[in-house]
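One chain of protein is taken out of this complex; the other chains stay put.
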């Protein structure tokens, strides 16, 4: 029993995580490249032109995976945050901090591509659609998390404060989403309807591949960033001096 | 009985101290000494449970203070180097309200007695805002008289006090220790109180 716990915590220490992450990063980059090439190829050359939306719809191959990832990364971030608070492991806070910018990027991408899509489809850059609005608020939550962590000097305190904020945010995201949805149905009725009709099989494949590509990218970037954070925070320890030398 | 083993403290990137152990038994007091920035205040904050120690543990009567929680806090008074008084309230209100926050009822008579003993006669109805630094300090120190606690943890208690007040306070600490109380304090002065030991950081 005791032995097992020690084994677990072995990987939770920055010292053993650092080389492990270093070995994993190239693999995730390779997977990112493979999935991106395959996904883009399907979405641009294989997937048929949409009957109603023409070629413009192809932006959903970026838009939808980015939206998925922005939400998923927040969940992962909250998970690391909760783990950090419960077990007081240093690595959890570093992972949460490493994930946040990628999550914010995904939320921003999702908003931006949403606007690009909206212009030809709805004739306007922005509609107060439930999904777009919640995505915007999610983006604010990410920015808040990053800003709070940046404003606190002591990294341990920054981790803990960020963790509480992330958990509060995670509890609030479903509430915000449903409230916005409720608000939206009351105000707009069904004036905006995303063409949800029969999605061709190939489109689904393209989307899935792109989602995988985004996923691998997020992992690779987060690991890289986590390594940088470890280097920065542990720069006074002996093992870092040995690694860097 | 307050014991601590293997305490270490990391502030930012600097390790202030490590492997600190101490024990204070009833009738004893401990004088923490060290240069500025040696970590005296940090050690006190660890001892009272405000800051978790990076390593090590603090025990009160054999049990960890984290597990004891309120039971430990009931038997302990910590006075930091903040004034810890509200400027807009009078000295009397400050003392009574801090007692109420501690969950005990302090009658006006008892509060006044504590303030008088601290040499604040005639000042008890003034807002603390108009008092001098040393007088504010006395309002805070009056809590030692107003609340019964076995362990006093005092961070630089003599700051801003005049000679007379210093004498009075060291007399107070002496009485407390002689009556079987415990005290941990930091100070740059040496104090002639019986039962004292020194821990150099």
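We just call them A and B in the order they show up, numbering each chain from 1.
One rule holds in what follows: a contact is a pair of C-beta atoms (placed from the backbone, for glycine too) under 8 Å apart; a residue touches a chain by one contact, two chains touch by 3 or more.
Quick note on the criterion: contacts and distances are computed from a predicted model.
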- Query: What is the missing chain called in its UniProt entry, if the choices are "Imidazole glycerol phosphate synthase subunit HisH", "Heme exporter protein B", "ABC-type branched-subunit amino acid transport system ATPase component" or "ABC transporter ATP-binding protein"?
  - Reply: "Heme exporter protein B"
- Across A:147, A:204 or A:228, the one contacting the chain not displayed is A:147
- Which is it among B:67, B:100, B:130 or B:179 that touches the chain not included here? B:100
- Provide the residue numbers of chain B that touch the chain removed from this figure. 48-52, 70, 73-74, 76, 78, 80-89, 93, 97-98, 100-103, 127
- Task: For chain A, enumerate the residues touching the unshown chain of the complex.
- Result: 85, 137, 140-141, 143-144, 147-148, 151-152, 157, 160-161, 164-165, 167-169, 171-172, 175-176, 179-180, 182-183, 186
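To be clear about the criterion, only the chains that are shown with their structure count from here on.
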- Item | Rounded Å distance, chain A centre to chain B centre (Cα mean) | 48
- Note on the structure: The answer for chain B against chain A in the complex is residues 11-13
- Query: In the complex of these two chains, what residues of chain A are touching chain B?
  - Reply: 153-154, 233, 235-236
